[in-house]
Each structure stands twice: as C-alpha cells, then as structure tokens.
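The other protein chains are all here in position, but one chain of the complex has been omitted.
For subunit A:
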Amino acid sequence: MAAGFKTAEPLEYHRRFLKENCRPDGRELGEFRPTTLNINSINTANGSAMVKVGNTTVICGLKAELTMPPSDAPSKGYIVPNVDLPPLCSSRFRPGPPGEQAQAASQFIADVIESSDLVNMEELCIEKAKLCWVLYCDIMCLDYDGNLLDTCIIALLAALKNAQLPEVTINKDTDLAEVDMKKKKHLKINRHPVGSSFAVFDDTITIVDPTAEEESLSTALLTVVTDEEDRLCAVHKPGGTSLSAEKLQHCINRAVTRHTEINKLLNKVMDSMKTSK
C-alpha cells in the first residue's frame, strides 16, 4: 500500500517522513550513507579508485601521458577530468554525446582541482616548454543513486593519492624522453578537498546526501567542498529556490564534519595498502 502511495504522490510520501525528521531509507536528515572505498582496482591505469556512497558507485581511472606543456603555462602540467554518465547507471541517461549533467559535473571537478590547489602543477612538468605530464582522469558512474559530485571528488582524490608515475629523464644527446618504469613515485597531494551535497525541500528542510528520488523532488541542490584548514574550495548551488544565510552556515558546518570522516577513511585505506605490501 505504501508502494502505491509512493508512486502516485512521491512528494507527499517524502513529506510524511520529513515531518518526523527522518527519511524513507531510515536515515536522519543529517546522516550520510555508508561510504566504501577500494583502490588500485584497475591495473592498466596509473592510479584508480572505486567509491560507493550508498548505492551510488563511481570508478575513477587515472592515466598519465607525456605531452608538451601549454604555451600560456610552459612550466606546468595539467589534469583533465572527465565525468561520464553512461546509460548503464540510470535510465535517465541516453546513449550518445555527454549530456548537460555530465559536462557540468566535469567542469565542476576541473574547477575544484584548480580552486583547491590539489596537486602542484609545477611538479608535473618535466622540462619547461618541452615535456610535461598530463593526467587524464576518467570518472565513470556505474550506478546513479544521487550525490554524484561528492562521490566523484572522493574517487578522484583516492586515485590521485595512489597514482604512481614513472621517472622520466630527457636524454641530452637524442633529446628524447626516457621513461624508467622501475622507478615509480607517488604524487604529492597538497590538499584534500571533500564535498558534501545537500538538497532543499519546500524551501525549508535541508537534507544531506540525497538519493536520486530525493534529488528529483527537491527544490534546490547545494554542494560545499571543504579542505583541511576549514577553508571552502567551492560553494556550488546551480540555481533552485533561495537559501538563507543561517541554512548555508549550517550546511557548511556539516560539510566540515564530513571532511574529517572522509579523511579518516582515506588514510585508513592508504595505510592498509602500505601494510599489505
């Protein structure tokens, strides 16, 4: 009977739960879904990570290639993120060129990388104006159940942390690059940005980590990305109903606590990798 009511009046169904300060899946309004992280699953990639936040599953593969640095930044390498939402992950995505959501997510991830100063781009440069690393980060969603942006950021961060780049030297005589696959180095990660997404219902209630149906019924979405020093790297609210200053502050506080949780998870996984070796 509840299933019938849910199909006929989804908004009313959710409102009944929100009135009791809980959600249909039993979570509190400020509770995140269980997050699991698995790294180094793709052997052919330089770094990889798979993250599950509840049902939302995202995998990130990192490939490093050698290229000439761009002419406007000759001593810097660059990172190219690409978020792919294939028809596999949800029936709302059709095959063909990337839709608006995928492209907007790719742009958001690129902005977060730049804003948070995640990796020192000068470190990716091997020789000024001649050779640099370009890191292609392909983030693919395998199961879409809401909260895509947070999951993508965690996957990207974990993949960058466990990426190993071989040492490259330029042979002075032949002027060619020589790659030494035996000597591998980890990337130096400056900051650890972690995102927290919120959905606003009926202009009044804010919930954390929305599922796909909660996202489609919400009136506004907000993503806050924080880093270690409690500085904000992004406050992304692409429209929707307005948000008052106190609610925004409340969301930022929740994002800061989420940052410590995810940081602990990342450290635990990285340490377990070291001990298993």
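What we mean here is this: a contact is a pair of C-beta atoms (placed from the backbone, for glycine too) under 8 Å apart; a residue touches a chain by one contact, two chains touch by 3 or more; residues count from 1.
Keep this in mind: contacts and distances are computed from a predicted model.
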Hidden subunit of the complex - UniProt protein name among "Mitochondrial translation release factor in rescue", "DNA primase", "Exosome complex component RRP46" or "Alkyl transferase": "Exosome complex component RRP46"
Which residue of A:S48, A:S116 or A:N147 touches the chain not shown here: A:S116
Contact residue for the chain not shown (choose from A:L85, A:A234 or A:L266): A:A234
Residue of A:S106, A:N147 or A:N162 in touch with the missing chain, whole complex considered: A:S106
For subunit A, residues in touch with the removed chain: 100-101, 103-104, 106-108, 110-111, 114-117, 219-220, 222, 227, 230-245, 248-249, 252
